[in-house]
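All protein chains but one are shown in place.
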Amino acid sequence: MPGLQGRQLLDAYRAMVRIRLFEERVRDRVNANDIPGVCHEYIGQEAVAVGVCTALRESDVITSTHRGHGHVIAKGGATNRMMAELYGRVDGYNRGKGGSMHIADVSLGIYGANGIVGAGLPIAAGAAWTSKRKGTGVVAVPFFGDGASNQGVVHETMNMAAIFKLPMVFVCENNLYAISASFREMSSVEHVHTRAAAYGMHGEAVDGMDVEAVHEAASRLVERARRGDGPSLLECKTYRLVGHFTAEQALGLSYRPKEEVAEWTKRDPLLVGEASLLRQGVASAEDLEQVRAEVAAEIDAATEFAQASAWPPFDEALAHMYADATAARPMRGW
Amino acid sequence: MPGLQGRQLLDAYRAMVRIRLFEERVRDRVNANDIPGVCHEYIGQEAVAVGVCTALRESDVITSTHRGHGHVIAKGGATNRMMAELYGRVDGYNRGKGGSMHIADVSLGIYGANGIVGAGLPIAAGAAWTSKRKGTGVVAVPFFGDGASNQGVVHETMNMAAIFKLPMVFVCENNLYAISASFREMSSVEHVHTRAAAYGMHGEAVDGMDVEAVHEAASRLVERARRGDGPSLLECKTYRLVGHFTAEQALGLSYRPKEEVAEWTKRDPLLVGEASLLRQGVASAEDLEQVRAEVAAEIDAATEFAQASAWPPFDEALAHMYADATAARPMRGW
Amino acid sequence: MRQLRYAQAINEGLRQLMADDPDIFVVGEDIRHSLRGLTRGLAAEFGHDRVVDMPISEAAFTGLATGAAMSGMRPVVEYQIGALGFVAFDQLVDQAMKLPYMTGGQCTVPVTYIFPASGFRSGLAGQHSDQLYPYLMHAGMKVVIPSNAGDAKGLLVAAIRSDDPVAYFAPAALLAARGPVPEDLVEVPLGKGAVVREGSSVTVIAVGHLVAETLRVAADLEAEGISLHVYDPRTLLPLDLEGLEAAVRKTGRVVVFDDSNLICGFAGEVAALIAEHWFDALKGPVKRIGRATVPVPFSPFLDKAIVPTGETLKQVVLSMAHSASLGAVA
Partner (left out) sequence: MRQLRYAQAINEGLRQLMADDPDIFVVGEDIRHSLRGLTRGLAAEFGHDRVVDMPISEAAFTGLATGAAMSGMRPVVEYQIGALGFVAFDQLVDQAMKLPYMTGGQCTVPVTYIFPASGFRSGLAGQHSDQLYPYLMHAGMKVVIPSNAGDAKGLLVAAIRSDDPVAYFAPAALLAARGPVPEDLVEVPLGKGAVVREGSSVTVIAVGHLVAETLRVAADLEAEGISLHVYDPRTLLPLDLEGLEAAVRKTGRVVVFDDSNLICGFAGEVAALIAEHWFDALKGPVKRIGRATVPVPFSPFLDKAIVPTGETLKQVVLSMAHSASLGAVA
């Protein structure tokens, strides 16, 4: 399996930058009360989403998590429609009805971010089921966190995927924390991937800060699934370089040693990616600067697009509940 | 850890016979429409309940399953109060309100049979929690089936028990089937006990048709838990020698090869136990016959006790819903 | 028309629908051997890829159905007991029911969930007797509960063809009941109730197996000069508001007769609707009969105080008659 080469590597870098700048913008806009609610930033984990999604076809399916922006961007989501969704506007992917935690582009195989930890896994298994029955070759990839690995439905889905040999790659992003709870305290084992053995499934770990390594591992496992050799579990060792969510700074939580954050910051996936591009001579420092500038312009445009987008029509509030003409029950009467 | 010796071995045999004859009587009475509903017979698995419970103290806690009569008897439950419960009478353990699937004697540490597969595990963990906090030395033992091993809450509880080092022994009765579904088809691994590794927990398998072997293994693991060395998983390889429940014959299901049933029938735990008693010279054939006769008389008496017992008072129908004077809402009005 | 048992009608409907549409498949527990009888013969006919026994992992196979539905299949999930919906609850009310809305209409989730509804079967006790529908209705899920064999088939067709998640409740007490059933796939549309008996004294809105109970009571009460107007909503959500209103206005005296827990149950929903919207039509209070809000006790002796029967209905109607001289009205 050849790794990311030349142009691909630069594209992967661009995708990571896109995620980073998108998230930084989102954080600013949330803190300015311009975007409602809270968002869970993907900052620090860019190499995982990009490494995995560069191993996928457009028709492949992913399910995402509460920390979903990175997955959506990596799978090809348009930043302007994403931003409009976060602003709750009609041009958003979900017409403003989903927001950060439910953002989806089903046409791109993105079956949605999910507010319930672990809940996306069986849904991905369903897409894999369809693939297997219809012989479409689609592979389904649920992303989930280290914290999610202790949810019951994760266990159930892995067993099910294994016995039916579903074309899936379970991607665990072990960023060492579930909000303030450290993986070390909350898990009875040191690694998530070793639990694959409990399902007779292949499992392995990869450096989640290195997009090339993630891509290589994901490609192997995706191809394996596509060939009909069944599911596997890929644990990406990563770190979120920021708080759990945009509100964390205000809360003043402190549960991670400063040294730990500093240590991982040195391995920022963007730095790792840049170093590799330069080392391999794929791009010059100026090229990288240009990528960043182009993406920054894209994010500016996305933000303007979102801000200029209209609110969803008021009478859409009750729409989309049912596929047919059934009326959703309003606040009073019917 | 010394195994069952002399008198203890004979007592264990008596307990197994008690379960067997109780279950045979129950099946007759269900089929005669004397006992309402259906029951899940423990026939064939006697060595598990007895082997495990002889390793426990009265203050230790068990949670049981839909197939619970054996556990209750082995933990010291009185057959007459059990039978009265199955008859729905006021002298039943649950005053007729629980029936087979919810039979409990909380004072004996029996936290109840359970109609929901896997649901007893976290409840047992709660008893273990109390033990640990209060330093009572109590060990909690949830029984569960091979089918249950694929439930999410089982995974969650094992992880939790492991991280908090709860004094527990998880006892899986792998009887190869969950109703008509074979373990081989429904599990992604060949053995349940190997999943213990997914929790950094000790796991082992034992011949579940041999009460001495089960007792020996259970004693080791219970002592380990009592010492504060944490939970473990004991998989008992066993077989139900009858259908899933009393209604099965009428349904005419056939999902198990005749040869398989015949093979396991040769390893009927009562036969294995008798052979050992005779071989070790602990009891003569006459002694065993006497045990069986005494137990038969006990079951007769239990049945008479149950049949003679009154219905629960009608106004108890709404009682026991709340611990205080709060009235449960009736069928109409309040 | 030829007569079939209720369970046979479901079985025939499933078979014909599966033959029609290769995207339909059924998942559940022990459905290949058809422990509950609804899938009898289907595994042999359609293969183990379309009649699939799952591990005891209800949350996961419910979610699997959602994902399969989103990607083009039309899954049917059979739950062996009602309470399995509790184990899969998040996947039902927080995932399957919400994804179409939350994605702004990007997807549909055409899944049919077949639940046993309890009623009149003693000995199932506390954890095998719950009626799940009020829980699902509160989340907005479409719910049908056919009261006879013909509707059992016709509503199954509508449920499976619907592009929404639909919960289909088959009361245990009815599975063996016979009735006329069309040979073909004739849909009974969702959201259409039925007047099953014309009457003039009191309107009884009866659900599932209680429809037949109500007809028995109606026959008894006829002798006493009380004439029951009996309405079967068939679909509990969406409700047939026109049909319901007409049934209420027919007599102005209403009893809602349902076997789910009374508190925040179906009877309360209907009673509240009536009290708000057709208050002018009411000649007296809307009476509710539901299940007592306790786990169903095992002892069949206690059952009678918990699970409503025709006897409960009779008492309520007679007490209404007493206070309003209904006999005279009729």
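Order of writing sets the chain letters: A, B and C. Residues in each chain are counted from 1.
Going forward, a residue touches a chain if its C-beta (ideal position, glycine included) is under 8 Å from a C-beta of that chain, and two chains touch if they have at least 3 such contacts.
It should be emphasised that the depicted structure is a prediction, and the values quoted were computed from it without experimental measurement.
*Asks:* If the full complex is used, which shown chains touch the chain that is missing here?
*Replies:* It touches the following shown chains in the full complex: A, B, C.
*Asks:* Using the definition of touch stated at the top, determine which of B:Ala49, B:Ile116, B:Val141 or B:Ala178 touches the missing chain.
*Replies:* Looking across B:Ala49, B:Ile116, B:Val141 or B:Ala178, the contact with the absent chain belongs to B:Ile116.
*Asks:* If the hidden chain were put back, which of A:Gln45, A:Ser64, A:Thr79 or A:Asn94 would touch it?
*Replies:* A:Asn94
*Asks:* If the hidden chain were put back, which of B:Ala124, B:Ala148 or B:Met331 would touch it?
*Replies:* B:Ala124
*Asks:* Based on the whole complex, identify which of A:Leu4, A:Ile110, A:Ala148 or A:Ala196 touches the chain you can't see.
*Replies:* A:Ala148
*Asks:* Which parts of subunit A are in contact with the chain that was left out?
*Replies:* Here the touching residues of subunit A are 35-38, 85, 88-89, 94, 96-102, 114-118, 147-148, 150-152, 178-181, 185-187, 251, 253, 255, 311-312, 314-318, 321, 328-332.
*Asks:* Since one chain isn't shown, list which residues of subunit C touch it in the complete complex.
*Replies:* Counting only subunit C, the missing chain is touched by 83, 86-87, 89-90, 93-94, 97-98, 101-102, 125-127, 130, 134-135, 137-140, 237, 260-261, 263-269, 271-277, 279, 282, 284-288, 293-295, 297.
*Asks:* State which residues belonging to subunit B touch the missing partner chain.
*Replies:* Listed in rising order, the touching residues are 61, 63, 92-98, 102, 104-107, 111-112, 114, 116, 119, 121-131, 133-134, 138, 140, 152-153, 156-157, 159-160, 163, 319-324, 326-329, 333-334.
Everything below uses one rule, namely that only the chains that are shown with their structure count from here on.
*Asks:* Once you find the CA centre of subunit A and the CA centre of subunit C, what distance in Å lies between them?
*Replies:* Chain centroid spacing, subunit A to subunit C, equals 40 Å.
*Asks:* Can you tell me which residues of subunit C touch two or more of the remaining chains?
*Replies:* Counting only residues that touch two or more other chains, subunit C contributes 54-55, 57, 59-60.
*Asks:* Can you pull out the residues of subunit A that are in contact with at least two other chains?
*Replies:* 152-153, 156, 159, 163
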